[in-house]
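All protein chains but one are shown at their positions in the complex.
Now for chain A:
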Amino acid sequence: MELLNALILMANFVLVPALAYGSQLALGALGVTLIYGILRFSNFAHGDTMAFGTMAVILFTWWFQSMGINLGPLPTALLALPFGIAICAGFVLATDKLVYKFYRQQRAAPVIYVIASVGVMFVLNGIVRFIIGPDDQAFADGERFIVRARSFKEWTGLEEGLTIKVSQGITVITAVLVVAALFWFLNRTRTGKSMRAFSDNEDLALLSGINPDKVVMVTWIIAAALATIAGTLYGLDKSFKPFTYFQLLLPIFAAAIVGGLGNPLGAIAGGYVIAFSEIMVTYAYKKFIGYMAPGDWSPDSLLQLLGTNYKFSVSFVILLLVLLLRPTGLFKGKSV
(Lines give C-alpha, C1' and ligand atoms only; values in the text may rest on other atoms or scores of the structure.)
Protein backbone atom coordinates (compact mmCIF):
# COMPACT_ATOMS: atom_id res chain seq x y z
CA MET A 1 0.00 0.00 0.00
CA GLU A 2 2.74 2.41 1.00
CA LEU A 3 4.60 1.70 -2.20
CA LEU A 4 1.46 2.17 -4.31
CA ASN A 5 0.75 5.45 -2.57
CA ALA A 6 4.28 6.60 -3.26
CA LEU A 7 3.97 5.69 -6.94
CA ILE A 8 0.63 7.45 -7.32
CA LEU A 9 2.11 10.47 -5.59
CA MET A 10 4.92 10.58 -8.12
CA ALA A 11 2.54 10.00 -11.01
CA ASN A 12 0.31 12.81 -9.84
CA PHE A 13 2.96 15.44 -9.20
CA VAL A 14 5.75 14.43 -11.57
CA LEU A 15 4.78 12.01 -14.34
CA VAL A 16 1.50 13.51 -15.55
CA PRO A 17 2.53 17.19 -15.37
CA ALA A 18 5.93 16.46 -16.91
CA LEU A 19 4.39 14.47 -19.77
CA ALA A 20 2.07 17.36 -20.58
CA TYR A 21 4.74 20.05 -20.17
CA GLY A 22 7.23 17.92 -22.12
CA SER A 23 4.79 17.56 -25.00
CA GLN A 24 4.31 21.33 -25.10
CA LEU A 25 8.06 21.91 -25.08
CA ALA A 26 8.56 19.21 -27.73
CA LEU A 27 6.09 20.90 -30.09
CA GLY A 28 7.79 24.24 -29.51
CA ALA A 29 11.26 22.76 -29.98
CA LEU A 30 10.17 21.06 -33.21
CA GLY A 31 9.40 24.48 -34.67
CA VAL A 32 12.76 25.86 -33.54
CA THR A 33 14.64 22.86 -34.88
CA LEU A 34 12.88 22.95 -38.27
CA ILE A 35 13.70 26.62 -38.72
CA TYR A 36 17.28 25.99 -37.66
CA GLY A 37 17.65 23.04 -40.02
CA ILE A 38 16.07 24.60 -43.06
CA LEU A 39 16.36 28.37 -42.72
CA ARG A 40 19.64 28.03 -40.80
CA PHE A 41 19.17 30.37 -37.89
CA SER A 42 18.01 30.29 -34.29
CA ASN A 43 14.63 31.96 -34.26
CA PHE A 44 14.43 33.97 -31.04
CA ALA A 45 10.95 35.11 -31.97
CA HIS A 46 9.55 31.59 -31.59
CA GLY A 47 8.28 32.10 -28.03
CA ASP A 48 6.45 35.22 -29.06
CA THR A 49 5.18 33.53 -32.21
CA MET A 50 3.59 31.04 -29.81
CA ALA A 51 2.07 33.94 -27.88
CA PHE A 52 0.79 35.54 -31.08
CA GLY A 53 -0.77 32.31 -32.35
CA THR A 54 -2.33 31.60 -28.97
CA MET A 55 -3.70 35.12 -28.85
CA ALA A 56 -5.40 34.58 -32.19
CA VAL A 57 -6.84 31.30 -30.90
CA ILE A 58 -8.10 33.04 -27.73
CA LEU A 59 -9.82 35.79 -29.73
CA PHE A 60 -11.56 33.21 -31.89
CA THR A 61 -12.47 31.19 -28.79
CA TRP A 62 -14.12 34.23 -27.17
CA TRP A 63 -15.97 34.95 -30.39
CA PHE A 64 -17.24 31.37 -30.62
CA GLN A 65 -18.18 31.41 -26.93
CA SER A 66 -20.14 34.63 -27.42
CA MET A 67 -22.07 32.96 -30.24
CA GLY A 68 -22.72 29.94 -28.04
CA ILE A 69 -20.63 27.58 -30.15
CA ASN A 70 -18.76 25.01 -28.10
CA LEU A 71 -17.40 21.48 -28.23
CA GLY A 72 -19.22 20.17 -25.18
CA PRO A 73 -16.73 18.57 -22.80
CA LEU A 74 -13.76 19.65 -24.93
CA PRO A 75 -12.41 23.20 -24.83
CA THR A 76 -13.73 25.53 -27.53
CA ALA A 77 -10.12 26.53 -28.19
CA LEU A 78 -9.67 23.30 -30.19
CA LEU A 79 -12.28 24.56 -32.63
CA ALA A 80 -10.54 27.93 -32.82
CA LEU A 81 -7.13 26.32 -33.35
CA PRO A 82 -7.24 26.06 -37.18
CA PHE A 83 -8.23 29.73 -37.43
CA GLY A 84 -5.46 30.75 -35.06
CA ILE A 85 -2.95 28.73 -37.09
CA ALA A 86 -4.08 30.43 -40.30
CA ILE A 87 -3.67 33.91 -38.78
CA CYS A 88 -0.30 33.03 -37.26
CA ALA A 89 0.95 31.50 -40.52
CA GLY A 90 -0.15 34.60 -42.41
CA PHE A 91 1.66 36.81 -39.93
CA VAL A 92 4.84 34.74 -40.01
CA LEU A 93 4.87 34.71 -43.82
CA ALA A 94 4.48 38.48 -43.79
CA THR A 95 7.46 38.77 -41.42
CA ASP A 96 9.46 36.57 -43.75
CA LYS A 97 8.63 38.77 -46.68
CA LEU A 98 9.33 42.01 -44.81
CA VAL A 99 12.39 40.98 -42.80
CA TYR A 100 14.07 37.66 -43.48
CA LYS A 101 13.74 37.62 -47.27
CA PHE A 102 16.05 40.63 -47.49
CA TYR A 103 18.77 38.86 -45.51
CA ARG A 104 18.31 35.68 -47.51
CA GLN A 105 18.95 37.57 -50.73
CA GLN A 106 22.04 39.11 -49.13
CA ARG A 107 23.13 35.62 -48.09
CA ALA A 108 23.62 37.10 -44.64
CA ALA A 109 25.53 35.31 -41.88
CA PRO A 110 23.38 33.34 -39.41
CA VAL A 111 24.16 35.74 -36.57
CA ILE A 112 22.53 38.56 -38.53
CA TYR A 113 19.36 36.50 -38.86
CA VAL A 114 19.44 35.87 -35.13
CA ILE A 115 19.62 39.57 -34.36
CA ALA A 116 16.86 40.24 -36.89
CA SER A 117 14.74 37.61 -35.17
CA VAL A 118 15.35 39.36 -31.83
CA GLY A 119 13.93 42.48 -33.45
CA VAL A 120 10.91 40.53 -34.69
CA MET A 121 10.55 39.15 -31.16
CA PHE A 122 10.28 42.64 -29.65
CA VAL A 123 7.79 43.77 -32.27
CA LEU A 124 5.66 40.65 -31.70
CA ASN A 125 5.95 41.21 -27.96
CA GLY A 126 4.47 44.67 -28.39
CA ILE A 127 1.75 43.62 -30.83
CA VAL A 128 0.50 40.84 -28.56
CA ARG A 129 0.42 43.09 -25.47
CA PHE A 130 -1.21 45.84 -27.48
CA ILE A 131 -4.02 43.61 -28.70
CA ILE A 132 -4.75 41.37 -25.73
CA GLY A 133 -2.92 43.08 -22.85
CA PRO A 134 -0.11 41.88 -20.60
CA ASP A 135 -2.36 40.09 -18.10
CA ASP A 136 -3.51 36.54 -17.61
CA GLN A 137 -6.36 35.51 -19.88
CA ALA A 138 -8.78 32.69 -19.19
CA PHE A 139 -10.10 30.84 -22.21
CA ALA A 140 -10.39 27.22 -21.11
CA ASP A 141 -13.92 25.84 -20.91
CA GLY A 142 -15.64 22.47 -21.07
CA GLU A 143 -14.91 19.62 -18.69
CA ARG A 144 -11.89 20.18 -16.43
CA PHE A 145 -10.86 16.70 -15.32
CA ILE A 146 -10.53 13.27 -16.83
CA VAL A 147 -9.68 11.71 -13.47
CA ARG A 148 -10.46 13.53 -10.22
CA ALA A 149 -8.40 13.07 -7.08
CA ARG A 150 -11.41 12.34 -4.87
CA SER A 151 -13.10 9.79 -7.11
CA PHE A 152 -9.73 8.16 -7.72
CA LYS A 153 -9.27 7.77 -3.94
CA GLU A 154 -12.77 6.35 -3.51
CA TRP A 155 -12.29 3.99 -6.42
CA THR A 156 -8.89 2.65 -5.36
CA GLY A 157 -9.09 3.13 -1.59
CA LEU A 158 -5.62 4.70 -1.61
CA GLU A 159 -4.62 7.70 0.46
CA GLU A 160 -3.13 9.49 -2.49
CA GLY A 161 -5.29 10.81 -5.31
CA LEU A 162 -4.45 11.05 -9.00
CA THR A 163 -5.62 13.99 -11.03
CA ILE A 164 -5.53 14.08 -14.79
CA LYS A 165 -6.78 17.30 -16.30
CA VAL A 166 -8.56 17.36 -19.66
CA SER A 167 -5.93 19.83 -20.85
CA GLN A 168 -3.18 17.34 -20.02
CA GLY A 169 -4.93 14.53 -21.84
CA ILE A 170 -5.55 16.74 -24.87
CA THR A 171 -1.96 17.93 -24.81
CA VAL A 172 -0.47 14.45 -24.95
CA ILE A 173 -2.94 13.16 -27.56
CA THR A 174 -2.54 16.23 -29.77
CA ALA A 175 1.24 16.08 -29.48
CA VAL A 176 1.27 12.43 -30.59
CA LEU A 177 -1.04 13.16 -33.53
CA VAL A 178 0.87 16.26 -34.61
CA VAL A 179 4.25 14.56 -34.36
CA ALA A 180 2.98 11.54 -36.32
CA ALA A 181 1.57 13.81 -39.01
CA LEU A 182 4.79 15.84 -39.17
CA PHE A 183 6.98 12.76 -39.53
CA TRP A 184 4.68 11.32 -42.14
CA PHE A 185 4.93 14.59 -44.04
CA LEU A 186 8.72 14.82 -43.77
CA ASN A 187 9.40 11.19 -44.65
CA ARG A 188 6.69 10.30 -47.14
CA THR A 189 5.68 13.33 -49.17
CA ARG A 190 7.57 14.94 -52.01
CA THR A 191 7.48 18.38 -50.37
CA GLY A 192 8.56 16.98 -47.02
CA LYS A 193 11.49 15.13 -48.55
CA SER A 194 12.52 18.21 -50.45
CA MET A 195 12.59 20.08 -47.12
CA ARG A 196 14.88 17.46 -45.62
CA ALA A 197 17.08 17.59 -48.70
CA PHE A 198 17.26 21.37 -48.43
CA SER A 199 18.24 21.04 -44.77
CA ASP A 200 20.86 18.40 -45.57
CA ASN A 201 22.64 20.08 -48.46
CA GLU A 202 21.27 23.35 -49.75
CA ASP A 203 23.50 23.60 -52.84
CA LEU A 204 22.75 20.09 -53.99
CA ALA A 205 19.04 20.66 -53.38
CA LEU A 206 19.17 23.71 -55.65
CA LEU A 207 21.08 21.67 -58.26
CA SER A 208 18.34 19.05 -58.10
CA GLY A 209 15.76 21.66 -58.99
CA ILE A 210 14.13 22.03 -55.56
CA ASN A 211 12.39 25.39 -55.33
CA PRO A 212 13.86 27.21 -52.31
CA ASP A 213 10.97 29.68 -52.04
CA LYS A 214 8.47 26.88 -51.63
CA VAL A 215 10.61 25.11 -49.05
CA VAL A 216 10.95 28.33 -47.04
CA MET A 217 7.23 29.02 -47.23
CA VAL A 218 6.16 25.54 -46.15
CA THR A 219 8.70 25.63 -43.31
CA TRP A 220 7.27 28.87 -41.96
CA ILE A 221 3.71 27.57 -42.18
CA ILE A 222 4.63 24.39 -40.29
CA ALA A 223 6.59 26.36 -37.69
CA ALA A 224 3.62 28.70 -37.20
CA ALA A 225 1.25 25.75 -36.85
CA LEU A 226 3.52 24.03 -34.32
CA ALA A 227 3.96 27.28 -32.36
CA THR A 228 0.22 27.95 -32.25
CA ILE A 229 -0.59 24.40 -31.19
CA ALA A 230 2.13 24.35 -28.53
CA GLY A 231 1.09 27.77 -27.23
CA THR A 232 -2.60 26.92 -27.09
CA LEU A 233 -1.96 23.63 -25.29
CA TYR A 234 0.30 25.41 -22.79
CA GLY A 235 -2.32 28.11 -22.29
CA LEU A 236 -5.09 25.57 -21.71
CA ASP A 237 -2.91 23.61 -19.29
CA LYS A 238 -1.58 26.58 -17.31
CA SER A 239 -2.74 30.02 -18.40
CA PHE A 240 -2.07 32.54 -21.12
CA LYS A 241 0.23 35.42 -20.22
CA PRO A 242 2.46 36.96 -22.91
CA PHE A 243 5.48 37.21 -20.61
CA THR A 244 5.36 33.50 -19.73
CA TYR A 245 5.57 32.66 -23.41
CA PHE A 246 8.62 34.84 -23.82
CA GLN A 247 10.21 32.94 -20.93
CA LEU A 248 9.35 29.60 -22.56
CA LEU A 249 11.97 30.42 -25.17
CA LEU A 250 14.73 29.18 -22.87
CA PRO A 251 13.41 25.66 -22.12
CA ILE A 252 12.36 25.32 -25.77
CA PHE A 253 15.83 26.19 -27.04
CA ALA A 254 17.38 23.99 -24.40
CA ALA A 255 15.16 21.13 -25.61
CA ALA A 256 16.09 21.67 -29.25
CA ILE A 257 19.82 21.84 -28.45
CA VAL A 258 19.78 18.90 -26.04
CA GLY A 259 18.16 16.79 -28.74
CA GLY A 260 20.49 18.05 -31.48
CA LEU A 261 19.58 21.15 -33.46
CA GLY A 262 18.01 20.36 -36.80
CA ASN A 263 16.95 16.87 -35.72
CA PRO A 264 13.16 16.58 -35.23
CA LEU A 265 13.39 13.36 -33.24
CA GLY A 266 15.92 15.03 -30.96
CA ALA A 267 13.61 17.99 -30.36
CA ILE A 268 10.92 15.68 -29.03
CA ALA A 269 13.32 13.76 -26.78
CA GLY A 270 14.83 17.06 -25.64
CA GLY A 271 11.40 18.42 -24.72
CA TYR A 272 10.77 15.53 -22.34
CA VAL A 273 14.32 15.61 -20.93
CA ILE A 274 13.93 19.28 -20.02
CA ALA A 275 10.39 18.89 -18.67
CA PHE A 276 11.19 15.87 -16.50
CA SER A 277 14.41 17.46 -15.20
CA GLU A 278 12.69 20.72 -14.36
CA ILE A 279 9.83 19.09 -12.53
CA MET A 280 11.87 16.41 -10.78
CA VAL A 281 14.44 18.90 -9.52
CA THR A 282 11.85 21.32 -8.18
CA TYR A 283 9.58 18.65 -6.62
CA ALA A 284 9.53 18.32 -2.81
CA TYR A 285 10.17 14.66 -1.97
CA LYS A 286 9.21 14.85 1.72
CA LYS A 287 5.94 12.96 1.39
CA PHE A 288 7.39 10.46 -1.10
CA ILE A 289 10.22 9.54 1.27
CA GLY A 290 7.67 9.39 4.08
CA TYR A 291 5.86 6.60 2.21
CA MET A 292 9.03 4.80 1.21
CA ALA A 293 10.81 4.96 4.59
CA PRO A 294 10.04 2.24 7.10
CA GLY A 295 7.67 3.02 9.96
CA ASP A 296 6.19 6.44 10.52
CA TRP A 297 9.45 8.32 10.05
CA SER A 298 9.37 11.24 7.71
CA PRO A 299 12.06 13.79 6.96
CA ASP A 300 11.87 17.21 8.62
CA SER A 301 12.82 19.25 5.55
CA LEU A 302 10.85 19.46 2.30
CA LEU A 303 13.61 17.61 0.41
CA GLN A 304 13.23 20.01 -2.46
CA LEU A 305 16.45 20.35 -4.46
CA LEU A 306 15.50 23.71 -5.94
CA GLY A 307 12.68 26.21 -5.39
CA THR A 308 10.22 26.45 -8.30
CA ASN A 309 11.28 30.08 -8.73
CA TYR A 310 14.59 28.78 -9.96
CA LYS A 311 13.18 26.29 -12.44
CA PHE A 312 14.72 28.10 -15.40
CA SER A 313 18.19 27.45 -14.04
CA VAL A 314 17.57 23.76 -14.74
CA SER A 315 17.35 24.48 -18.46
CA PHE A 316 20.49 26.58 -18.23
CA VAL A 317 22.48 23.87 -16.46
CA ILE A 318 21.38 21.19 -18.92
CA LEU A 319 22.15 23.52 -21.82
CA LEU A 320 25.64 24.18 -20.45
CA LEU A 321 26.34 20.51 -19.87
CA VAL A 322 25.23 19.56 -23.36
CA LEU A 323 27.20 22.34 -25.00
CA LEU A 324 30.31 21.39 -23.03
CA LEU A 325 30.11 17.62 -23.31
CA ARG A 326 28.15 16.86 -26.44
CA PRO A 327 27.67 19.94 -28.63
CA THR A 328 25.75 18.04 -31.29
CA GLY A 329 23.10 16.94 -28.82
CA LEU A 330 21.79 13.51 -27.87
CA PHE A 331 20.74 12.69 -31.42
CA LYS A 332 23.28 13.76 -33.98
CA GLY A 333 22.31 17.31 -34.86
CA LYS A 334 24.33 20.23 -36.09
CA SER A 335 26.76 21.66 -33.55
CA VAL A 336 26.06 25.21 -32.53
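Assume contacts are C-beta pairs under 8 Å (C-beta built on N, C-alpha and C of every residue); 3 or more make two chains touch, one makes a residue touch a chain; residues count from 1.
Methods note: contacts and distances are computed from a predicted model.
Trainee: I notice the complex is incomplete. Of the names "Acyl carrier protein", "Act minimal PKS ketosynthase (KS/KS alpha)", "ABC transporter ATP-binding protein" or "L-serine dehydratase", which is the UniProt protein name for the chain that's not shown?
Mentor: "ABC transporter ATP-binding protein"
Trainee: Hey, which of A:L78, A:A197 or A:M217 is the one touching the hidden chain?
Mentor: Of the candidates A:L78, A:A197 or A:M217, A:A197 is in touch with the missing chain.
Trainee: In the complete assembly, which of A:A6, A:I210 or A:A224 touches the absent chain?
Mentor: Only one listed residue reaches the unshown chain, and that is A:I210.
Trainee: For chain A, enumerate the residues touching the unshown chain of the complex.
Mentor: For chain A, the residues touching the absent chain are 190, 193-194, 196-197, 200-201, 203-210.
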